[in-house]
Structure formats: structure tokens, C-alpha cells
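Yeah, one chain of the complex is gone here, protein chain that is, but the others are all in their spots.
Order of writing sets the chain letters: A and B. Residues in each chain are counted from 1.
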Amino acid sequence: MKTRLLTGFLSLLMPALVLAGEYDLTVDRVNIDTGDFVKEGIGYNGKSPGPVMRFKEGENVKINVTNNLDEMTSIHWHGLILPFDQDGVPGISYPGIKPGETFTYEFPIQQAGTYWFHSHSGFQEPDGAFGAIVIEPEGREPFRYDRDYVVQLTDKHPHSGDRIMRNLKMMPDYYNREQQTVGEFFSDAAENGLMNTLQDRMAWGDMRMMKADVEDVQGFTGMINGMGPDQNWTGLFEPGERIRLRFINSSAMTYFDVRIPGLDMTVVQADGNNVQPVNVDEFRIGVAETYDVIVRPKDAQAYTIFAESMGRSGYARATLAPEEGMEAAVPQLREPARLTMADMGAMHGMDHGSMDMSGAQDMSEMDHSTMQGMDHSGMDQGSMTMSEKGPSDPFYAKGSGIVPTAANGGKFLSYADLKAQDPLYEDREPTREIELSLTGNMERYTWSINGVKYEDADPIRLQYGERVRFKFVNTTMMTHPMHLHGMWSILDAGAGEWNPVKHTISVAPGTTVYMETEVDAPGQWAFHCHLSYHAAAGMFRKVIVEGGPDATQSKAAVATEEGGDA
Amino acid sequence: MSRIRSFVAGSLLGSALLPTAVAAQEMIADTSSRKQPLTSWGVQFEELEYRYSDDDEELGVWSADFFYGTDDLKVRWLTKGEYAIEEQAYEGLENQLVGQVPISDFFDAKAGVRFDTPEGPDRTYAVLGVAGLAPQWFEIDANLYVSEEGDTSAGLDAEYELLLTNYWILSATLDATVAFSEDREIGVGKGLVSTETGLRLSYDLIDRAFSPYVGVVHERKYGDTADLAEAEGGGTEDWFAVIGARIAF
Partner (left out) sequence: MNASKLLVVAAAMSMSATAFAAGAHGGGHGASSGEPGKASEAGRTITVEMYDNYYEPETIEVKPGETVRFVVENKGNLVHEFNIGTPAMHENHQKEMKMMVEHGVIQGGKLNKQMMDMDMGNGHSMKHDDPNSVLLEPGQSQELVWKFTGKGSIEFACNVPGHYQAGMYGDVNFK
């Protein structure tokens, strides 16, 4: 630690060689062609998605954003550590950007990796207002690759964001076309017995919950880098090259399970922070998350990047190939996911053993007694042995119906596999714990935190310098990607000082997930579920960081007071 | 590993050189629309149909509602009509304007007024009701009415949707009316007044915005109400074949 302190002093005393870059973005009405339909939307510099913004760590950027819309807009730099007044959330960071106005963002780039940016106004983001950010590190990357591609996913819907929200409020199952039918009743009855199936349906009917409630908004076309499955975005490679794929999930609502049949993927970065490399066959990318993977296609053939939605209602597809025009087989969608009583766990505290019928095969070997308040200590070892028995992941309720499994039977990435490559913070005891219940009512399409919607909520007040442990208790049947602006979210993956540092933490139904935050950024910040319609319905908070240095005077000083001698 | 920590050093030095930090940044209050209750609206025609009865009576029928408001308070306009095509007269025409507030996870309370302006005498009622989703997915709408004449009655509407597929839906409906006092002028006797049962098979053609259907509807009057109808020379029971569409926008 001493040497590092010294380095710190030295770097401060030395005259800074500061890079500076100026960038222009216009916010425009654009047409988005998915191949299935053409829809008017919002983009940047005349396109959706907008350009890939390439920055260099240590650079001071100046970004002029011109609003060519006839409504207010904003840009939030998702995952970037910056002064709060540059964070781009109307009503929290600043008032927003008026029609015809140009707003100039100015902030230092203090990190490297893959990030993204998007509008934080209304439903402009689902309507297409997003782009990618790639930041080159000051030093070398701790891995090697010959070329890199951004792979930006989205779930483009033929309806506008406003209309989707309104339809969900009118009929919460408006977009759900994977509901259980009479046919499924009979096939379940054939498999599990008539009485069991009847009991199962009655149990769910009694709760007025749907096993099929995995994806709120279906009917989208999955897109990669602005291209639908038939338009087939293609990334070129020379056989034998290592390719870094920077996956960004810019969807409004959709989690994707991503695989590239025929290629192993090595996950090297999550949410912009390097992780110890993990070899996987498939991974689930939550809304707003990023994962960087390295692949090495050795043969001169095409490979399909297949991103199947978590609920199996749609997919995005792209291709890696030695030449344009080459294609590989596109897999079929797997069967729609069904929630189990285990996913309702935190909600009703039921006996998880007796209810679930369809997932019975998953559950045979599992112990249902320890589901709540999961103990993540020693989980990294445990998860591996569990995965040998059947689909299980410590970040899903035991017996959950949405535990992901790899299509080829191989390794599916778990949060428990993520370990920081180079921990950003010293590990220390949190100063306090804040419990946040993720709450909602599907039939009313209301979403909230601790049962209170943003409109009725007081801000969460944090003290500069403290390390807060957030306890997310998901009492709903949906998976929520929780995003805290301005400060890192250190996911408790049971790895102690190696716990990964993220900006978005996905919390599966019926689970409790912890994250810790070093409160090192003064100002006020947004904290919300990144599913667009959940955030808009109230699953949103303002966080106020009290005390600390003035953000304008020490833009570089973003660490904790205690951190120095930790 | 040095990145953030070197900032720590910078911060320590910085705080030594600079006057103690004052939050000079102006912290704004959130006055954006996000901080306001989300306002929504919707229009739904549960029924918009042509009915043809077993004694060749032809009716145009609708049952629709329009809502506007927030999670905590909605205004709802409900309208129902039965138009006899040959007679060119409204056999039934009912408009309700109610305020609606949530009272439990799945139920709302409603209060407002109802205006009945069919062919014949009009009536105005005060309405008090509950609507929501009962266990096992029954949509329930139960109301108590008091007319300006002082007569009280109650209505219960229930609906159940059976998903044959995710697009073909069989919906069963039951509407029942009970009167607690007689209102001869409009042909209502004390006791169970009438029921209307329907079975409709629909197909979601455009999202859930336009879903054509065919079905059968059975209407029956009971007790004193049936007697009053017979005395007027009317029938007490009708079977209809119906064709129509559910509309939502």
C-alpha cells in the first residue's frame, strides 16, 4: 500500500499530461428498420444505435449534445464515474436538454472498459436513444486480442415506449404470449398427473400469479448493432485470431442468453471491470449489463452469435465469419421458461418442496430448507459441485424455473464465477446495511422499492466515506437489474476481496442479493431498476450523498477518506 | 490496482491544500415527470357486437369503458347499450361515471353515478362497487345501486377467460341483477331480476387491440320481473347468436 501511496503523490506532483477530446452528438428522430418492421424512433447523429464513443483513460472529454427533438432529452453515461452534474438524469443531475439546445458535458475519463450511453428522459431509450462507449486503458489490457467488436443488443418493439407503458397499465399481460394454455394443462397432466396439475394451477390461481410471467414485453425483434436477425450483423475475422466481443444489453426489458455454437467464450470483463477469465459456453446478460468475452475461431467458417431472450419469446442473431455473406445455422428457440413456487419464495414463504410440479426434475436433489438469506461464503467452491448435479445457481432460488442452462450442456456463467481481476477497492467491513425490498404488483403493473413508488419516496441518504451494504430482497416474480449511478456496486459473490465490481446487479425472483458501495461520490444520483417500464412505474430512488469534497473542485478525487490508510 | 488508490492520495493531498469541501453544486429538486404519479388512460370495448335472437330479434350491443388516471385514483366512464335495430330504439342504455381507488392488492372500490336513458323512463342511480381480480382469475365487478326513486338493486358481473392458445380465447361471462325493491315503471320486480350468460370465442388479430369473436348469449328474466315482462307482452328468455369484436386502445 505504501508504494501505491507514493505513486499517488508522485503522479500528483508531476505535471499532468492531459489528453482532451471534443465530441459532438445530435439527438435526432430516425427510422429504425428491424427487417420485420420500420419504426420511427430516436437516435444519435442520425442513427440508432448511435455511434461508438471511443475514449482514452485519463482523457478529459467535452461532449456537445444538440437536441434536435421537439421534446426534452438527456444523455446518461452508463457506468462512468463522473461528477454528478454530468450524469445526465433530468431532475437529479440537471434539468435536461431543451429542444434546440446544446448541452456540453465535461468530465475526466477515470476508467477503462466497455460501457454505454442512453437517454434518461421518458421512453427515449426504448425508442432507440442509446450508443456504446469503449474506453482504452492507460496501460495495457490484461488480455490479448487481435480485434474487437461492440455487440450491442436491444429489444426493438413495434410500439412506442409510451404506448407500451399505457398498454401494460391497461392490461398487464398485454404483451405476454407465452401464457399457460389449455393445451399445456393437458400435456402437464399427462406428465405429472391430473390432480398434481390441477393443484398446481389452483395454487398459482389462488395467488393470481402467472408461471409464465418471465417477460413483460414480448413481440420485439432482437437486434445486434442495429440489425435484426435477417439483416444479420457480421463481424469479420481471420481464422486463429482472438476476438474481443463487447456485449452490451441496451434492451428496454429483455435479458438475453448468449451463445456462439462452436466457440468457447472467455469472459474477461463485466460491466467495464476486468474479471478473472472464465471459460463459458453461454451467459445471461441482464438489461444494462455488459460482458466482454474473448473468442478464438480457428476454422474458416461462419459462427452464429445467438442471443435468446430469457423467456424464449424472441432472439437476436449476428454472425462472425471470415467473409461477408457467410452464415451458420441459427438455432431454434428453446421452450418458454416457467416460474416455479421457488421463485415466489420471498413473497409467500411457502414450502417450496410441495408445490412445484413442472420443475420437479430440477428439484429432486436440492435442499429447500436454506433458500432465504443465502449465505454466499464459500459459494465459489460450492457452485461448481452443485452444477454437476443439475441446474442450480446460487443467484437463483433453489428450484427456480429460470435457472439458466447451457444449450450444449456445458458451462453457463454464474455471478458466482465473477471475481475481480484487480480489485478496485480494499475489502473492508461495511459501515451499515440498507435493506431494499423489490416490490410490485403485476396485476396493477406497479413497481416499487420497499412498497413505495418513487413519486412517494424520500431520497436514500448516504454519508460520504461510508461503505454501505445493500440487501436486495426480491419479493416479486420478475428479475430486476438494479443500477446505482455514480458509484460502483460491489457484488457479494462470496469472493471476499475478489468480489466483482459492477454497475448493474441483477436480482432474480425469490432471492436475496447483497452489494456493497464505497460512498465516494458526492452529489445526488439515481438508483433504479433498469427495466424501462419498471423504472417508469416507480421502482426508482434518488440517492443523496451528504458531505465529501466539492465535486467541481476535485473531479479526480473520488475515493473514500478511509480508503487511503486501509 | 493503483488507479483508484492513487486518487486517494490525490484526495488526501487535495483536501489538505484546498479549503474544506463545501457542496457548491446546486442540488436540484426532482420536478421531472418521473417524480409525478404516472397518468394513464385506456379504452376497452369488452363487447361490440351484433346479436340475432331465436325469435329473429336483431340487436346492436356494446359494453365499453374509458379510464383516465393514476394508480391511486382513476376516473372511469362505463357505457352499455342494447339497440333494437328493427324498432330503432334503445332497449338498454346505461352510462356510469365513477371514481375508482385501490382497496387491496387486487380490488378497487368505485363510487359514482349511473344514468339509464333507454326507450321509456329514465333513471339516475348512485353507484357503489368493487371491481378486481378474484382468486382463480375471475374478473369481478359488483355494484350496489340506489335510484332517485329510492329503489335499491345490485349487479354482479363475472368473467373468466380460458386460453385455448395464446391467441384463441374462450371467455365466459355472467351478469346478474337483483332488486331489493320493485320499480314497476321500468319493469323491475323484487328479487332476482335477470341474468345474461355469454360464451364467446375470440381471436387476437391485432395485438390485443382488435379481437373478433363469435358466441352465444342467453338472457333470462326471473320472478316478478318476468311476470311484468309477460304482462307487457314481452318474452322472458332469449337466446342470441353474436358476432363482434373486442377492442382496446
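Please note the rule applied: contacts are C-beta pairs under 8 Å (C-beta built on N, C-alpha and C of every residue); 3 or more make two chains touch, one makes a residue touch a chain.
These figures come from a predicted structure and were not determined experimentally.
Peer 1: What shown chains does the left-out chain touch?
Peer 2: Counting the whole assembly, the omitted chain is in touch with A.
Peer 1: So one chain is hidden, and I want to know which residue out of A:Ala495, A:Val513, A:Ala526 or A:Ile544 touches that hidden chain in the complete assembly.
Peer 2: Result: among the candidates, A:Ala495 touches the missing chain.
Peer 1: Have a look at A:Asn192, A:Asn279 or A:Asn450 and name the one touching the chain we're not showing.
Peer 2: Touches the omitted chain: A:Asn279.
Peer 1: Quick one: which of A:Gly46, A:Pro99, A:Pro142 or A:Pro239 touches the chain that's been left out?
Peer 2: A:Pro142
Peer 1: Check each of A:Ile75, A:Ile294 or A:Leu462 against the chain that is not shown and name the one that touches it.
Peer 2: A:Ile294
Peer 1: Spell out, residue by residue, where the missing chain touches subunit A.
Peer 2: That gives, for subunit A, the contact residues 140, 142-145, 242, 264, 266-268, 276-279, 294, 296, 377-378, 380-382, 384-385, 388, 419, 421-422, 427, 494-498.
Please note the rule applied: only the chains that are shown with their structure count from here on.
Peer 1: Taking the mean of the C-alpha atoms as each chain's centre, how many Å separate subunit A from subunit B?
Peer 2: Here the centre of subunit B sits 37 Å away from the centre of subunit A.
Peer 1: Mind pulling up the subunit A residues that touch subunit B in the complex?
Peer 2: Going by the criterion above, the answer is residues 1, 4-5, 7-9, 11-12, 83-85, 90-92, 94-96, 110-111, 122, 165-167, 169-171, 174, 177-183, 202, 205-208, 219, 422-425, 441, 443-444, 446, 453-455, 522-524, 536-538, 540, 542, 544, 547-554, 556-561, 563-564.
Peer 1: Taking the complex as given, what residues does subunit B use to touch subunit A?
Peer 2: Listed in rising order, the residues of subunit B that touch subunit A are 1-15, 18, 21-25, 27-38, 40-42, 44, 67, 71, 102, 105-106, 133, 135-137, 162-167, 207-208, 248.
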